[in-house]
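All protein chains but one are shown at their positions in the complex.
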């Protein structure tokens, strides 16, 4: 055991790969030695010995009875780890984190887990843009804990890139992140953003169907009813196999969505019936709340449609059109809609009349320029991002080689170095282009 | 209903269609049942279709004074058998002599015979056989028309269409030389389109007809029918310019003269005299109920005409008093409001209803607002799409990153909550 510790201590940065191989080979041996491992952990410093500590932690996690000190070890590590070193041992590290998450989850130690993993995640990821398996773990704990705000803070940071080698990310992790993330957005009523997340989940490359994707699709359909009033179909970049089979697996949702979206004002009863027919399915999928919100949205939608046809309308008539019971209930619904900015209406209590304005937004206040400016800024930063990616690609070896029509063999000659004459020529060519 | 003169009406028709129409009238009207049946029998007795005679007598036994005339039936049947034999022998001899024209005529006569007997399938076969012996476009047209008539009687509209197209390819029709034939083909085409609910095409086709058709097509349709069908379908589908052309069309004027009611109807509508137009429609209704072709289309056509009237009424104004409008259209304000609301939802009227004061206000689009909204939406979708694309691009850099079919591993349980 001591050998291992000293080996870890003495390894320099350049030799981390060899260290990794060595540690892999001794893993079996140190597994049984829990006491020794704990001791060893106490002697090491995460900021310098991340690689080694990962393996020690892994060894500890595999033992039969995991004691509370394990949690402390992990948390200490997460708070101080060295990003690049840990990335080299990504898969083992991720396994440790998963086990840590499980323990937190099973013992209701949510806040602890959330905090520790979030800290670790921030150190572990190559940059803010990158997704790691820890993201999904954090969200899982947030949902269990019902701490939606913490999850929200995490997912507001947009993901642009992945690096499976450096982060140990698997497609399942990605699916889980966007699935959980969508659920958090739903909890906080940011339906548009939830829709975006589910869309991304559905476009993850897939050559086989996955249960997570199916659940995503169910929620996706219900949320698109909330956002668009109808089902917008699978995102066009979803893989073929998804397109083929989704419909059959989620047929009740599909049926409900179709009835819901077949839109005119007098199909409220049909939708109600469809809802009741499928209520059991919704319930067992944990989507009952979402489905109920769709029903509420139905009344709202019908009222919104009225603004296109009427300038003024009595509360009683609105109630009839929207399938609500009476004028008082309608007034309450209207008030909520006005409060949420979902409708431009003014109520005349005395006459029992409502006047509808044309558009919800007037675009005539200072708010407007703020709205426009934020979007302009976002667009500009995205355009810059694209420019950078473009530059990266155009200056990459692969691209230049392809451009010149240089064949693979010639390129591999170049790899061998300036010794060969041909290599020299091509190297000069590359230099020229740089 | 009682003002409907059955004899007058039916005198416009001849042949099988006369009987069919009488049967239809008898089936659909209690008052006219016995008279129609009687007339039907009378007509049948002038022909040789004993089968239909039997059917009619059976069906309307209670309404008829006449008893089954066994003697007449058997004598007609006997004659018919003899005629059939004769025709077939003639045909055979023509065939052996290989005289094209005679063979063609022989088949035609056989076809006509079968038609008169009510054996429509056999008639169809016979007519078809003339195809190989047609040597002029007149022959082809004759064949097409014969087949078309069968199609009309059997309700086989695909056949009608097929042979209409065939006929339209012949030079006689294409160049419009033979006005009568052109009109007949146009009518056939119109009937096909009527069945397919393509009302505008019906109107257009019927406008190709010429009054010179006279009563030559009375075994299918009367000139009055042409006027009525054309008028109604035009009202339901034409815009103002097209209606004006219709009224101005010198050849079609002749048709309109035959049914002044229709002419007045179109003029009223064109000149925005909606109330009288709508009353005119009501007055026309009783006749139309008996028309075997138009019957199923009366409701949709009337609905379309009414909608068009509403839309046209509203179009010149920025605001309309719905109380006044309701009077013009002979309905209550509440019902009118519902009708108008439906039209607005169908985007046929651009307006909004002030339900409190019962006024309809034309709706101007707010360009400025639209532009802002579009800009923001565009910005949002650009941002959304770009972010997604960047992520997807980066995912694709790792070719192996995809959900793969499961291999049988033990631990797939820690997935969802």
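A and B are the chain letters, set down in written order, and residue numbers restart from 1 in every chain.
Methods note: a residue touches a chain if its C-beta (ideal position, glycine included) is under 8 Å from a C-beta of that chain, and two chains touch if they have at least 3 such contacts.
The rule is short, and it goes like this: contacts and distances are computed from a predicted model.
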Omitted chain, identified by the protein name its UniProt record gives, among "COP9 signalosome complex subunit 8", "AP-3 complex subunit delta", "LAME_0H01376g1_1" or "MOCS2A": "COP9 signalosome complex subunit 8"
Chains on display which the left-out chain touches in the complete complex: A
Option from A:79, A:211, A:308 or A:380 whose C-beta touches the chain left out: A:380
Selected from A:36, A:83, A:126 or A:187 as touching the chain missing from the view: A:187
Among A:9, A:146 or A:228, residue touching the chain not depicted: A:146
Candidates A:111, A:170, A:281 or A:378 - the one touching the absent chain: A:111
Sites on subunit A contacted by the missing partner chain, in the whole complex: 107-115, 118, 145-150, 187-189, 332, 334-336, 338-339, 345-351, 355, 365-367, 369-370, 373, 376-377, 380, 383, 387
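The criterion applied here is as follows: only the chains that are shown with their structure count from here on.
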Computed distance of Cα centres, subunit B from subunit A, in Å: 58
Touching residues (chain side subunit A, partner subunit B) in the complex: 98, 102, 140, 143-144, 158-164, 169, 171-172, 175-176, 196, 199-200, 203-213, 215, 237, 264-265, 305, 308-314, 317, 351, 353, 356, 358-359, 361-363, 368, 371-372, 375-376, 378-379, 382, 385-386, 389
Residues on subunit B engaged by subunit A in the complex (per definition of touch): 341, 344-345, 352-357, 361, 366, 368-369, 372-373, 375-376, 379-380, 382-384, 386-388, 390-396, 398, 400-406, 414-417
